[in-house]
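On to chain A.
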Amino acid sequence: MKNYKNKIKRRSFIKVAGLGMATTALTGFPNILKAANKPIKVGVTTILSGRVAILGQTVLSGMKVAVDEINNAGGIDGRKIEVISRDSKAKPDEAARLTRELVNNEGCEVLLNCEASGATFAVNEVARDIKKFCIHCISETSSLTADPKNRVPWVFRAARQGIHDAVGGGIFASEIAKKNNLKKFATAAPDYAYGRANTAEFMEYLKLFSPGINVTTQTWPKIFQPDYTENITALLNAKPDALYTCLWGGDLVAFIDQASLYGLFDQFQSFAVNLGDLPILTAIKKIPKDVYGGARYHKDIPDTQANEDWYNKYMAGSDVLPTNWSWEADTGMRFLIDALKKTGGDTDPMKLAKVTAGNKIKSPFGVDGTMTIRGEDHTLVNYVIAYGKTITKDPYLANIQQSNWKDIYVHEKDWKKRKKYI
Partner candidate 1 sequence: MLSISNLCKSFGGVVATNNVTLEFTEGSLSSIIGPNGAGKTTLFNLITGKLKVDSGKVKLDDEDITNLSTRNIVLKGISRAFQISNIFPSLTVKETLMSSLMSKNNHAEKLFNPFHSKALEEEADELLEILEMKRLSNVICSNISHGDQKVLDIGLALSLDPKILMLDEPTAGMGPEERWKMVETIERLWKLKKLTLIFIEHDMDIVFKISQKIHVLRYGSLLASGSPKEIKNNEEVINAYLGEDFEAI
Partner candidate 2 sequence: MFDFDALINCFGMASCAVNQLTSGLIIGMLLFLVASGLTLIFGVLNVINFAHGTFYMVGAYFAFSTYLFTESYLLSAFVGALGAGIFGIFFERVLISKVYGQDILMQLLVCYAFILITDDLVKLIWGTDYIAMGIPDEFRLAPFRIFGGYVPPLYAFLIILSLVIGILTILLISKTRFGSIVRAAAENSPMVSALGIRVPLYFALLFGLGCALAGIAGALAAPVRSLTPGMGFGILIESFIVTVIGGMGSIPGALIAAIILGLTRSIGSVGFPLFVDGLMFLIMAIVLIFKPTGLFVKGSPK
């Protein structure tokens, strides 16, 4: 779809180009042609260049699954959904600027923000400013929706939330720690907000569920660091019982390859929360055995027909495997579509917000086939949080356990109280 659209646009570009840039600048970008049955335009900014461009790609392919479904079914009261995407290059001010431009020039009526945390906060402020309905699909930073200061009445999140993962992961890891008598933990996390917050939250809950655990060593490689040797040897020196890491993407692949050289995974138990993304599992040539990993997106978790179908539809339109970002983008799009159906295509932010708060939809990624955007804090709950153990062959993860949302709700509430969010 994207390529097809690009082709058309390129052709018209050649014609327009003759008029010269000056005309373009004066008249605003040419988007004045409005047909009667005009599509509903959804503005998406994400990262499409640089080192993590692959993630942005899987975002577009992920939401395409949902978009194709609705458009093939005739759209919303005959109006199709059209995604207009922009590359923010992972720069927050660029994301903010492009979001405005998507609304002002491209005529986008609603926004699906698919940025990492920094840019998400920037887009959050834009959505507040220009009063457009927006769903954040990627940022996991808990405070985005939990902190009332950041909340906007017409903005929602359809993505994981750090605190949910931390509770789920903490419970899972504490059981293993108790069973194997793991006391001394080391951590290796990328040195930026996500890495620090994730590690702190995870260790907090691990200690809560399994008292007696302490963290002996923490190492903080830079994000996109090519070489982890010094971090790996620092871990070896500390001789911990277990390691927790939230490295992700290509960094995790490099870390595992380099750590394997030192035989690190043979020496202590390892937990790698982001290991369960399919591209990672397939990129690593020799996956070490018995590393515990979280399932970010996995075609067998949950092992349902619906998930399998989704995976096949996704792969039909993409040349890269789905990631965590893919299901999140798909989910955001589904909530948006559902809300639009309920308002009959009306994109008024307050109307959409009203039907989105507390909305429950069917989804292959929900625990019982459904997911909900909670009314009280506008964030997604009841999605699958699962952990498993690596095996060397496809599907690479086995012994999968799903976290229980009842536990998560209890601890999330405590956490919010402690943070004075409620």
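Quick note on selection: all candidates are chains of the complex that A comes from, given by their letters.
Going forward, a residue touches a chain if its C-beta (ideal position, glycine included) is under 8 Å from a C-beta of that chain, and two chains touch if they have at least 3 such contacts; residues count from 1.
Predicted, not measured: the structure shown is a model, and the values here were computed from it.
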Only one of 1 or 2 touches chain A in this complex; which?
2
Residues of chain A touching candidate 2 in the complex:
50-51, 53-54, 57, 191, 218-220, 222, 224-227, 229-234, 236-237, 249-251, 253-254, 257-258, 260-263, 279, 283-286, 319-320
